[in-house]
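To keep things clear, I will list the structure first and then write my remarks on it.
Note that one protein chain is taken out, while the other chains of the complex remain in position.
To keep things simple, chains are lettered A and B as they appear, and every chain counts its residues starting from 1.
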Amino acid sequence: MKSHTQYLTFNTASRREYINITTDVERAVSDSGVSEGLILVSAMHITAGVYINDAEDGLIADIDEWADRIAPLGPDYNHHRTGEDNGDAHLKNLLIGSQVVLPITAGKLDFGPWQQVYYAEFDGRRKKRVIVKIIGE
Amino acid sequence: MKSHTQYLTFNTASRREYINITTDVERAVSDSGVSEGLILVSAMHITAGVYINDAEDGLIADIDEWADRIAPLGPDYNHHRTGEDNGDAHLKNLLIGSQVVLPITAGKLDFGPWQQVYYAEFDGRRKKRVIVKIIGE
Partner (left out) sequence: MKSHTQYLTFNTASRREYINITTDVERAVSDSGVSEGLILVSAMHITAGVYINDAEDGLIADIDEWADRIAPLGPDYNHHRTGEDNGDAHLKNLLIGSQVVLPITAGKLDFGPWQQVYYAEFDGRRKKRVIVKIIGE
């Protein structure tokens, strides 16, 4: 069995941002030398997400508006009694999901035609990380 | 380490449909010859879901009504400026989830008494695929 671990680092200019990391994941697959296996791509923070969807700007705007409608920024969350102001980001993380597992077949990311991996920042403007962990042979 | 890859194909008659694929996953486990391992079951499209829940028709109707309340069909999504009409299906995919990872123990799917794996079609009437990827020994 082979394994391979990489950490991606983000420090977004905006509070919320959506970053296509598919190329980074493909590079990790190539670096790993794994031809059949699984990749975990998981946010190491609880106010960010990782999801699979389309690289289309309109859809990204829809995802952002939808997540903020279902888990709105600002309301008086209980969590804010700690001095934090990011209760919404914790809930957006649960709504969108904070990790995906991807298949490697014949040395490549085994994706459908429109699948792309995104990092979703819900409380940025500081350094955050994503782990890419590959196991296989 | 052993690995095994299968693709399930769907072409539903309706826009939205919920299909129990537990038997297909169990067959893949059997075909793989893996006795201890993990199975990734993941939609290869971004307008479909894969989830674990109950094989009960009332509940399936509840899931469909709920998903359409939280991410409604039809509103004027930004994504629709591309000519698409399936913005809701992309959001339903994020709400319900598009993949599950299942345990194999002693050569069998290690499930609780009521767990079943479902394919959730949110924008059907065309050919779509799910990957079943098994690794283990």
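The rule we apply is simple: contacts are C-beta pairs under 8 Å (C-beta built on N, C-alpha and C of every residue); 3 or more make two chains touch, one makes a residue touch a chain.
Since we're looking at a predicted model, the values are computed, not measured.
Engineer: In the complete assembly, which of A:8, A:21 or A:38 touches the absent chain?
Structural biologist: Residue touching the absent chain, from the options given: A:38.
Engineer: Which residue, A:12, A:53 or A:98, contacts the hidden chain when the whole complex is considered?
Structural biologist: Residue touching the chain left out of view: A:98.
Engineer: Which subunit A residues touch the hidden chain?
Structural biologist: 1, 3, 5, 38, 40, 42-46, 70-71, 77-82, 87, 90-91, 93-95, 97-99, 101, 129, 131, 133, 135
Engineer: I need the residue numbers on subunit B that touch the omitted chain, in ascending order.
Structural biologist: Per the touch rule, subunit B residues meeting the hidden chain are 1, 36-38, 51-54, 56-59, 61-63, 65-66, 70, 95-97, 100-103, 105, 110-112, 114-115, 135-137.
Everything below uses one rule, namely that only the chains that are shown with their structure count from here on.
Engineer: Mind checking the centre-to-centre distance between subunit A and subunit B? Centres are C-alpha means, answer in whole Å.
Structural biologist: Centre separation, subunit A to subunit B: 20 Å.
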